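Below is one structure, written out as structure tokens; the observations come after it.
A single protein chain has been omitted from the complex, and every remaining protein chain is retained in its original position.
Chain lettering (A, B and C) follows the sequence in which the chains are written, and residue indices restart at 1 in each chain.
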Amino acid sequence: MDDSALIPKGVKRCPFRQFALWIGIAGIVLLWGVYAMFLCWFKGLNQTNMNDAYGFALWIWADLAVIAVGGGAFFSGFLRYLVGKDELKNIINYAVLIGFICYSSALLILAIDVGQPLRAWFIFWHANVHSMLTEVAFCLSCYFAVLTIEYIPLILENRQINKVPFFHNLAHNMHEIMAIFAATGAFLSFFHQGSLGGVAGVLFGRPFSYREGVLIWPWAFFLFTWSAAAYGPCFTILITKITEVITGKKLVKDNVIELLAKISGWMIITYTAAKLIDTIYWAAVTAPSMGFTIDHFFGTSIYGIWILGAELILGGIAPGLILISEKGRKSPFGLWVAVIFGVIGVSLNRWVMVLQTMAVPVLPFEEWYLYIPSWQEVATTVLPVAYGVILIMISYRYMPIFPQEQELNPID
Amino acid sequence: MKNEQGHHKTGKKYGMVIDLDKCTGCGACMVACMAENNVPFKEDETNKLDNIMWMRVYRMSNGKPFPDADICYIPRPCMHCEAKHGHSPCVSVCPATATDYSHETGIVSQIYTRCFGCRYCMAACPYHARYFNWWDPVWPEGMKNYLSPDVSPRMRGVVEKCSFCFHRYQLAKDKALTAGHREIEESAYQTACTQACPAGAITFGDLDNPKHAVYKLKHDPRAFRLLERLGTNPKVYYVTDREWVRWMADNYQDQEQKAKG
Amino acid sequence: MFPFSFEWAWDMSHYVFHGGLWYALAIIGLGMTYCIGKAVIDTIQGKGGGHH
Partner (left out) sequence: MKIDRRGFLSLGVGAAAGIVVTPLPWKLTDDLSIWTQNWPWTPVPADGEKAYAKSVCSLCPGGCGISVRKVEDRAIKIEGIEGHPVNDGGICILGLSGLQTLYGPTRVKQPLMRSGNRGEGRWQKVDWDTALAEITKRLAEIRKAGQAHTVACVAGSDQGTVPQLLKRFLAAYGSSNFIRTPSIRDSYELAFKTMQGSEASAGFDLFNSDFVLSFGSGVIEGWGSPVYMFRANSELRGKGKIVQIEPRLSNTAAKSDKWVPINPGTEAVLALGLAHEIIKESLYNKEFVEKYAAGFESWEDAKGQKQKGFKDWVLENYWPASVANITGVKPAVIHELAVSFAKASKPVALCGRGQGNTPVSLFESMAIHALNALVGNINQKGGISAVPFADYINWPKAPADAVAEAGLQQPRIDGAQSDPFASRYLLNRVVNAAESGKPYALQALLVWEADPIYTLSGSAAVKAAFDKIPFVVSFSSHMNETAQYADLILPDHFYLERYQDIPTPLGMAVPSISLSRPVVKPQFDTKYTGDVLIQVAKGIGGNLAEAMPWKDYEQCLKETLGDHWDKLNAKGMLIAEQYQPPAWDKAFKTASGKFEFCALTAIGETVSIEGDKESYPLTLIPYDSMRLANGFIGDPPFVIKTVSDRILKKKDIFVEINPETAKQYGLADGKSAVLETPRGSARVRVNVFEGIVPGVIAMPRGLGHKAYDKFLAGKGLNVNEFIGSVEDPVSGLDAAWGIRAKLTIA
């Protein structure tokens, strides 16, 4: 089959057979996930290893993590459209695509995670405005709509679709007012990223994750927004770099990456400082007032104090320092290390805020609760990865994702 | 969750006082509750992390070696907390308003047909008083016969918990209305566990009503609540002579114990 | 979500929350209406059509 008519002009793509083979491989993984998803839907959540102590588990972690790393989309949009960092237009498409994948995955996982998916719309219909989760749901869905709006023009710019005048015009018009959408998206993101932190931070029955705060917002609220803004770009850079490795092409110019890396670096450093202060205050004041000590929270080998160290040092200080130093972010190795550590660091933070919160015994006669996900949970968590790979492959092949690709990879 | 400040004064605050020295750990409260509230059961119930038990009797141990070892049973219904904001940790987090704090009774309700199973309330509850229906409820051949029409059986995928036998409150209220009484008698509204307890360890009533037994009992100097320092303001009190139980119940550390007493 | 559902209350929480929500929804809705509407008009006026 020849799909050359669909491929953007001026770029080179692999043969269709090779493309189809990889889509097929990812498709098998996807199907495995879909099978597990249907098991969960038809047989119920007994298919998971969640239990009454672990009402929130792997999935909620995956949700929080993909939304955090998907924060690259809103923050790049914020930087480009509102702050005016115009260079970022060269990576914004990809950031949007990654964000779209992350957010759609998050929504899909949520649809599997709830016990009554067919009633999930009650969260909107019977909204309890005091719940952080309501805020998450609303902002998440709205922002997903924004991401879709941001992604649609890319689809419409496909060579064949763009031939249709209506679509051409629609894409053009959407580009025109994209700043308004991006601003709305940034506004929504500030809230839902924060609310995800709020989800854990307001749990005053769970001294491990509970944080004091301002008005209705616990400090974790702000830390989550901040960390999403800080680590989201790391993930955008990471995926861009991986894409470059796989395609064997340079797709985005170094100055663009370095700008994003620098901003990310400073965000990480400031975030880590804030997180450190938060941690100290929590360990010294908040938790003890509730009858808990730091030893209590880090009582097992899995949830040892190492996890806090790893999060703050390896996931915070290290990538932050690398990225703020010019030498660090300019060295390919430094950049790789920083973005990988950064992404792991923020994922670890989300893990801790969800799973360690559940694991720590609160009642005096309880033991630590430990949990290992079932294959169905793993499969449904891997599902979005396969789906993301497929969507990136299709988008990269047929849409003009990287504006600088043509310039950087001239076809002779 | 309407902010009905005005109702606070006229409302009741139903609560419990459990005498841990009388409690024998026999488990009658657990079964009374399951029988009253159509709680399902499954073949293997030894995984205590997925067995629905609105009223669960926990076992505390003083951790001392033989022969100074001591144990104490501690029955744990829903605490029907009334924390800072006038409601429990779970009520404010429910995104779909499927759980609510009643200012008329002080009872935290759960609307099963509203709940869509996000389990955020379970994450919020430090007492593990909330249970998720991981399975469809299935009753063996013939056993559906004993199901009570007063409490609807729950479907798979929703959270359930102790309601302080709210249907009994409604029944008592209806009865009082028909009889022309303004007040519900203390004895007219009692939970299934209170009624069943063979040791008479559980006392139930309006914590704010000086005529009710719980009012006096909660002021007992030996009375305490579980995890009081979390600020959940639970409506279930415990009484015991055993000091180690009182210390442990609120996670007092050794050094705090020394400082305090 | 709507004032006619029973859990609705006319209080500050609802003003703030739903104010923000409906504001965002309005921007998204109006923005998209504008884009689609303008694209329809543009198309009728014969703009676009692959000779871009």
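To be clear about the criterion, a residue touches a chain if its C-beta (ideal position, glycine included) is under 8 Å from a C-beta of that chain, and two chains touch if they have at least 3 such contacts.
Remember, it's a predicted structure, so these values are computed and weren't measured experimentally.
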Touched by the hidden chain, restricted to displayed chains: A, B
Absent-chain contact - pick from A:Tyr54, A:Phe75, A:Tyr94 or A:Phe122: A:Phe122
Residue among B:Lys144, B:His181 or B:Lys216 that touches the chain left out of view: B:Lys144
Sites on chain A contacted by the missing partner chain, in the whole complex: 116, 118-119, 121-122, 164, 166-167
Those residues of chain B which, in the complete complex, touch the missing chain: 19, 21-22, 24-28, 30-32, 34-36, 38, 41, 43-48, 51, 53, 57, 59, 61, 64-67, 69-73, 113, 136-137, 139-149, 152-157, 192, 195-201
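One rule holds in what follows: only the chains that are shown with their structure count from here on.
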Chain centre separation (chain B, chain C; CA means) in Å: 46
Averaged-CA centre spacing for the pair chain B and chain A, given as whole angstrom: 39
Junction residues of chain C, two or more chains touched: 7
Multi-partner residues of chain B (each touching 2 or more other chains): 1, 97
Complex contacts: residues of chain A adjacent to chain C: 124-130, 134-135, 138-139, 142, 145-146, 149, 162-170, 172-174, 176-177, 180-181, 184, 187-188, 191
List of chain A residues in touch with chain B within their complex: 44-46, 50-56, 113-117, 119-120, 122-123, 125-128, 130-134, 137, 199, 202-207, 289-293, 296, 357-358, 362-366, 369
Chain B residues within the chain A interface of the complex: 1, 47, 49-50, 58-61, 74, 83-84, 89-90, 92-98, 114-120, 122-128, 130-136, 155-159, 226-227, 229-232, 248-253, 256
